[in-house]
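Structure, as C-alpha cells:
All protein chains but one are shown at their positions in the complex.
Order of writing sets the chain letters: A and B. Residues in each chain are counted from 1.
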Amino acid sequence: MTLAPVMEQRRGRLSLNRTAVLAAGVVILFAVYVLLGSYTVTIPDFFRILAAHLTGGEKIPGASFIVMENKLPRAVIGTMIGLAFGLAGALFQTMLRNPLASPDVIGISYGASAAAVIAIVIFGASGAVVSGAALAGALAVAGLIYAISAGGALRGTSRGSAAGNRLVLAGVGIAAALHAVVNFLMTRADIRTAADALVWLNGSLNSANWDRAGVLFFALVVLIPAVAVIAGPLRILELGDDAAAGLGVRVNASRLALVIIAVTLAAVATAAAGPVAFVAFLAGPIARRFTGKASLPASALVGALIVLAADYFAANLAPLLLDGTVLPVGVITGALGAPFLLWLLVTANRKDA
Amino acid sequence: MTHSTTTAASRGGDTGTAVQVKGPKGPSRGPASGGKRAAWLLAAVVVLAILAGASLAIGARGIPLGTVWEALTSFDPANGDHAVVHARIPRTVLGLLAGGALGLAGAAMQGVARNPLADPGIMGVNAGAALAVVTGIYVFGVATFSGYIWFAFIGAAVAAVVVYLIASLGRDGATPVKLALAGAALSAGLYSLMNVILVSSQDTLDRFRFWQVGGVAGRDWSVVLPGIPFLAVGAVIVLLTGRILNSLALGDDIARGLGQRVGLTRAVTALGIVLLCGTATALAGPIAFVGLVVPHAVRFLTGPDYRWILPFSLVAAPVLLLAADIIGRVVLLPGEVPAGIMTALVGAPVFVWLIRRGKGAGL
C-alpha cells in the first residue's frame, strides 16, 4: 500500500478529532452554563436536584427552581437551536454555493420573527400562539422564495449559481419588504407592546421552558436523521447540477428536499427562541476553518457553542456592564458575530494578496 | 417548416432527415433608440411634475388644483387651504430630492458593484445611520428630525467608508462579492449594537421607531435645507460617471485595458453615492427598494447604457417615492402610512417580477 491512502486516512482522522473536540467543547460549555454564572451550583448539588426532580424527592430551595426552571431549560433549548441553526446555515450555504445564502440573510428567520411581531401587535397574541405564528411565517417566506426562484432552478443549463442568485435576491427582497412592515407595526403599537416585539425581533432564551424544549426536541428527532439521509446527495450536488445528474442524483427532488429540511430547521429554531442572528451564517465557515473541511456535524456543534457562549455572556456578564439589563442572546450573537465575520473576510482577503 | 433532403450524403450509415430548425421565437427586445429615449425622459419629467402637483393637492384634506395654484402664486396666510398647501411644499420637495438621490445612488451602486443586488443599504449606509441616530437619542437626547440628520449623515458616511476599506483589502480590491459581504457583516453588527441600546432604554425605542420607518412626512424646511448642498455635490459627481460605469460593467481588466484608473474611479463614484444616499437617509430615514428597483425598471427603456440609466433613475425614483407618499396619505385614513412602507409594498412585487423575468436584472 502506498503512502497516499495512509495520509488520506490521517487527514480524515484529524478532522474527526477536531469534531470530537467541538463536541467536548459543547459538553463543557453546557456544564459551565448550568453550574456557573451569576448563580452557581456545585456538581453534587446538581445531581441531587436532578434526582429529586425525577424521583419526586426533596428539593433544595432556591437552587432547584433556578436550575430546573431556568438554567437547564435555557441550556437545553440553547444547545438545540444552536444545532438547528448551524445545520440550516451549512445546508443552505453548501447547496447554493454561496456563503451569503444563509436563512438569516435571505429572510427566512426574519419571516418568522415578522410573523411573530404581527401576531403580537395586531392580534395581541402571546406564548405558544406566537411561536406557532413564527413557524408558519418562516415556512411561508421559504415557500414564497422558492416559488419565485423556482423557474430558474429548473433551467437546462443551470449552473447552480444562477439559480442560487435568484434565491438570494428573492430572499433579500422579501426580507426588506417584511422589514418595512415590521417597522410600521412598531410605530402603531404602544410602547410596551413594541418593546415586547423588539425582543422577538432579536432572539432570546428568556422564555425558555420545558414545553418548548420538548417540542423542539421532537422536531429535531425527525429532522436530524433527515439531514443524515440528504447529506449524501448533497455532497454530489456540490459538483454542479450536471455532474450530479450524471452520477445519478435526482437533482430537483434532492434540492427540494434540502430546502424543506433546512427551512424547517431554521423555522423550528426561530419559533423556539426567535431569530438568533448570525448563528446560521457563521457556524459553517467557522467549522470549516476549524476542522479543515466542510462538515455538517461540525457546523451543528459550532452553532451550539455560539449560542451557549453568547447566552452565557448575555445572561451573566452583560448585566454587570449594563446596570442589570439582561440582553437577548440575539443581540450578542449579532454584535460579536459581525466583527468575527469581518475578521474572516479580512484574513481571507489577505490570503489572496 | 420545410423539409430538405440530406445535403452531404453519408456513405457509412443511416442519417436522420435534415429538418429546418425553427429560429428563436418572439420579437427581439431592445432599448429604445436615442431619440425615443429622450422623448421618454421628457415624458417622465412631465409625470413627475404632475405628481408634484398631486402631492400638494391630495391628503387628509383634499385641495382643488385651482386653489393649489393660487397658494403658490398669490399666497394668502389667512386662507386655511393655502396654509395646508404651503405645509406640503417642503414635504413634496423632500420627496423629489430624496427620491432622486436614492434612485441615482442606487443606479450608480449597481454599476460600481457590478451586482444587480446592490443597494446602498448593503454598503452599511442604513445601518450606520440608524446606529448613529439611536446614539444621538440615547446619549445626547436629540429628539427632532432636524437634529437627527447630522448624526444620520455621519453614521452613514463612516459605515460606508469602513465597508469600502474592508472590502478593498486583498489583491483584487473592492469586488462586488466582497463589498456585499463586508456590508452585510457591518450592517448586522451595527444593528445589533443598536439593539443593545434599544433593549435597554424604552424611551429611546419610543423615539427611534418613528424615524426608522422612513418617510417624508413631518419634516419641514429645517430638515430639508441643510441637505441640499450635499445632494447637489453628490448628484453632480454621480451624473458625470456614466461613461465610467459603462466601462466598469465590462469587468475590471477590460476597463483598465480601456484606460480607466479603476480604483480611483470607483472611489470617486462611491463618494458621490455616499453623499447622495447618506443625505437621503439622514433626511427621510431608511427607505427601501427605491434604489434597488428603479434602476432595474428603467433599463427596459434605456438598455445597459449608464449615461441614460442615471438621468432616468434620477427622474423615475421620485415618481415612485411621491406616488408612495400620496397613496399612503389616503389609503388608511385618518392615519397615514409612511412612504417607506408603501415603497416596500409596491417595490417588492415589482422586484419579484423582475427576478422572474431574469433579464433586466442581469441574472
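As a convention for this text, a contact is a pair of C-beta atoms (placed from the backbone, for glycine too) under 8 Å apart; a residue touches a chain by one contact, two chains touch by 3 or more.
The criterion applied here is as follows: contacts and distances are computed from a predicted model.
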Hidden chain of the complex, named as in its UniProt record, picked from "ABC transporter ATP-binding protein", "GMC family oxidoreductase", "Gluconate 2-dehydrogenase subunit 3 family protein" or "Spore germination protein":
"ABC transporter ATP-binding protein"
Given A:R18, A:K59 or A:R97, the residue that touches the chain left out of view is A:R97
Among A:I191, A:V222 or A:L247, which residue is in contact with the omitted chain in the full complex?
A:L247
Using the document's definition of touch, tell me which of A:I191, A:V222 or A:L239 contacts the absent chain.
A:L239
Contacts of chain A with the absent chain, listed as residue ranges:
2, 4-5, 7-8, 11, 94, 97, 155-157, 159-160, 232, 235-236, 238-240, 242-243, 245-250, 288, 292-294
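By definition in this document, only the chains that are shown with their structure count from here on.
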Indicate the whole-number Å distance between the mean C-alpha point of chain A and the mean C-alpha point of chain B.
32
What part of chain B is in contact with chain A in the complex they form?
116-117, 121, 166-167, 169-172, 178, 180-182, 184-186, 188-193, 195-196, 198-200, 202, 205-206, 209-210, 212-214, 288-289, 292, 337-338, 340-341, 343-345, 347-348, 351-352, 355-356, 358, 361, 363
Any idea which chain A residues touch chain B in the complex?
99-100, 105, 148-149, 151-152, 162, 165-166, 168-170, 172-174, 176-177, 179-181, 183-184, 186-187, 191, 194-195, 198-199, 201-202, 277-278, 322-323, 325, 327-328, 330-335, 337-339, 341-342, 345-346, 348-350, 352-353
